[in-house]
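One structure, pasted below without further comment.
A single protein chain has been omitted; all remaining protein chains appear in their positions.
Per-chain numbering from 1; labels A and B assigned in written order.
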Amino acid sequence: MFLPITVRVEKRLEIPPWLRLAVPVCSFLVALALASAVFAFQGLNPLAIYGTTFSRIIGTRIGLSFLVVKAIPLLLCAVGLVMAFRAQVWNIGAEGQLLLGAVAAAGLALFVMPEAPSAVLIPAMFLAGFLAGAAWALVPAVLKAKLNVNEVITTLMMNYIAAKLVEYLIYGPWRGKATWGFPFTDLIPGNAVLPTVPGTGIHYPTLMLALLSSGAVFVLMEKTKLGYEVKVFGGNPELAKAVGMRPAKIIIACMLVSGGLAGLAGVGELAGVHKRLMYPESISAGYGYTAIIVAWLARLNPLACVLTALLMGGLLAAGETMRTSFSIPYASVNVFNGLILLCVVAGEVMLRYKVKLVVRRSVGHEA
Amino acid sequence: MGENGAGKTTLMNILYGLYKPDEGRIFVRGHEVRIRGPRDAMKLGIGMVHQHFKLVPTLTVAENVALGLEETGFFLPTKKIEKAIEEAARRYGLDIDPDAKIWQLSVGERQRVEILKALMRDARVLILDEPTTVLTPGEKEELFRILRKLADEGRGIVFITHKLDEVFRIADRVTVLRKGRVVASGVPTSETTPRELAKLMVGREVGYKLAKRPKEPGEVVLKVEDLFAMDDRGTMVVKGVSFEVRRGEVFGIAGVAGNGQKELVEAIVGLRKPEKGRVVIDSHDVTGRSPAEVLGLGVAFIPEDRARYGIVPDLSVAENLVLKAYRYPPFSKGMFLDVDYIRKWSEELVAEYRITTPSIDTPAGSLSGGNIQRLILARELSTTPRLIIASHPTYGLDVAATEQVRALLLKHRDEGAGVLLISEDLDELLELSDRIAVMRDGRIVGIMDASEADVEEIGVLMSGAS
Partner (left out) sequence: MRPEVISSVLQIAIRTGTPLLLGAIGEIYAERSGVMNLGIEGIMAVGAVVGVAVSLATGDVWLSFLLACIAGVVMALVHAFASVSLYANQVVSGLALAMLGLGLSSLMGRSYVGKPLPHTILPRPVPLLADIPVIGPALFYQDVLVYAALALAFVSWLVLFKTRWGIMIRAVGEDPSAADAMGVNVYLVRYACVAFGGAMAGLAGAYLSLVLRPGWTEGMTAGRGWIAFALVIFAFWDPLKAIIGAYLFGAMETLQFFLQVPLGISAPLLGMLPYVATILAMLFAVSETLRKHIGAPAALGKPYIREEKVI
């Protein structure tokens, strides 16, 4: 016997505003609950971990500043990814593009113009970082635009190549003299170091750039022809072509913007945080990947990315705390990352469809 | 039988288990049944030939027949099928190569594969949804012969159509649907007349025709010269087509789908590179130019594949309406869009074209088929085009939307636009066109004045029968 009820899935004509907020928030909470289960299963007390990390991060000035420092590269990368993802261009390469930005800044500060005054050197580093990140993104962009090569694979591979490039530089030609045998470059000169908010580690020039680019990408997407073309291309590439839009232009523009912004994040990490080129996994703690979550959690809205970047920044900061206080490997933070992204992307279905239970008035026998 | 949008296909999809009924009961051989999916339907001996064939193009005929068939062996399931196909071919005259890939077959051959699929599942009742729309007159005769044979064997045939002559040609009894309701049930065709059925079907006396003013042809707006184009697989499917469309006329192209019409249209609007020949719009040679350049000359394009070329489903109604105009002032200035102006203008279009939508911010993909077509028409026609290229503009629309579309096309013709109309629906072509060309196998095989054209002659030209 079957119940006289039919499950019916209907497309929503309009999304109620409260739902737009409720779905990501609920997804986040469900993810947190699932992660707790994973930790408990691993013999760790999730409540103790959450309590300690929360009080250490939110409860202290150092913790809060740490959170913001983590949010800066996330915001820069995510805002660029928003544009690429709206065009259905899957740039998974922010990680590598960020590293290239760091390499460019290090090269400029250590070898090209170490003597230049800050007012020249710092803008020059950001410019070089943007260009380097964009150039790194250009390779998959052109392959996708001209030959339709799957960009997910090429951008991922470019991440690994970028990491190897950084390793090559720090073990080889750029290895510093005063590094006690560690494979690092020397420290960049003082005039290349980004200023910070006193008493914190927040390198505010990068923070300003990040906030600025979030606004700029919002305007770009909502008020300009290019942004409109990006949305149309992402929604229906065939139609975009039929009304005369140029896919190659759109793909390359998206990749250059997202690569460039990731490059800026790399400059911030190098000149604002580490002050030297070192292991690729130290320069970027997976910011390029976590930024994907920041973008998706913000439902591809560049302004909302500011909030989600802070949220995920907090999570990465918590990852550090877990490592130092509970000796849980830092990569475990990916448990949260993965669960949040899964829940958010699965939760989307609630936004697009209405699930209805329909009671049947007459029931036949089973066939 | 019933008009487009009367609910024929929906009803049959319920019988085949593709849609779930809200209420009501279904009986098979006197037993009430519940059909939860196609598998149940097949077990009950119900087979269906859909209007859009349910065949997997990259698989072979035998593989398509074997798909989902439980009686085949696990290994090499097609071996047994091939024998069965040959046997059925002999018995019913369904000649088909079991090893051919579906994409290599003609439309008529694909239909035969669909019928084979149903027969291999021993369908006692065979439902055919508008099976003749895609067939040439010759193939149609062949289909009728096969159906007769199946009926003589004791199988039930449900033949869905909106064409009166076919009902009297093939059916023993007829049920008429109008707007989702049965208005005549199981009437023997010997006891009714075409006129009576037509009246039941549309709910009013037939003979109604759109008032069409006599044509006042102006200068040539579109000139196609010796055009050649290839399909996606690199086969030449447009082979030296030449014609002219003048301002103030509707130039219809008749032909069975798959004879190069799609590629011809794409080559004209710039979606496909012509191999040879010239396309001239007004006095501009646009051969091989981009769609932007062609459409920029005042060309409206109402595409065949609305889902693919018609709308961006996730974007709002307003964003879809501005798709062609956004490039130009006053919709944009420099690199910026004038969002306020676009919204105001969209509200006006929604009202003018009677697009039923909750708001201009609703995603276009959630609108009904008729409203999507109204949206496309609003977008394409609001800019007073000089040339309108319309592919199957009323396909799948309900009666109201169909009439609105046809009236709009004629209105623009009267206002001096040239209209190129591609359709499979001969009635529509005869009703709207001033001149009709017939396309077969990539060539124009005849051009005639619509006032002098008759259906028989067009049918002969379409099928290539002498």
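As a working rule, contacts are C-beta pairs under 8 Å (C-beta built on N, C-alpha and C of every residue); 3 or more make two chains touch, one makes a residue touch a chain.
Note that the coordinates shown come from a computational prediction; the quantities given were computed from them, not determined experimentally.
Asker: Of B:Gly180, B:Pro194, B:Pro217 or B:Pro330, which sits in contact with the chain we cannot see?
Answerer: Of these options, the touching residue for the absent chain is B:Gly180.
Asker: Which of A:Leu19, A:Val38, A:Leu64 or A:Leu211 touches the chain that is not shown?
Answerer: Checking the options A:Leu19, A:Val38, A:Leu64 or A:Leu211, the one contacting the hidden chain is A:Val38.
Asker: Using the definition of touch stated at the top, determine which of B:Leu67, B:Ala325 or B:Val339 touches the missing chain.
Answerer: The one listed residue touching the chain not shown is B:Leu67.
Asker: In the full complex, which residues of chain A touch the absent chain?
Answerer: 8-11, 38-39, 42, 90, 92, 139, 143, 147-150, 152-154, 156-158, 160-161, 164-165, 167-168, 171-172, 289, 292-293, 296, 327-342, 345-346, 348-349, 352-353
Asker: Since one chain has been left out of the picture, which residues of chain B touch it in the full complex?
Answerer: That gives, for chain B, the contact residues 7, 10, 13, 16, 18-20, 37-39, 42, 48, 50, 53-59, 63-64, 66-68, 72-77, 117, 180, 233-234.
As a convention for this text, only the chains that are shown with their structure count from here on.
Asker: How far is the middle of chain A from the middle of chain B, if each middle is the mean of its Cα atoms, in Å?
Answerer: 46
Asker: For chain B, which residues are in contact with chain A within the complex?
Answerer: Where chain B meets chain A, its residues are 20, 22-26, 31-36, 40-41, 43-44, 269-271, 290-293, 295-296, 301, 303, 308-315, 319, 322-324, 326-327, 332, 335-337, 339, 358-359, 361-363, 365-366.
Asker: Where on chain A does chain B make contact in their complex?
Answerer: 2, 6, 8, 11-14, 222-226, 228, 231-232, 235-236, 238-239, 241-245, 358, 360-367
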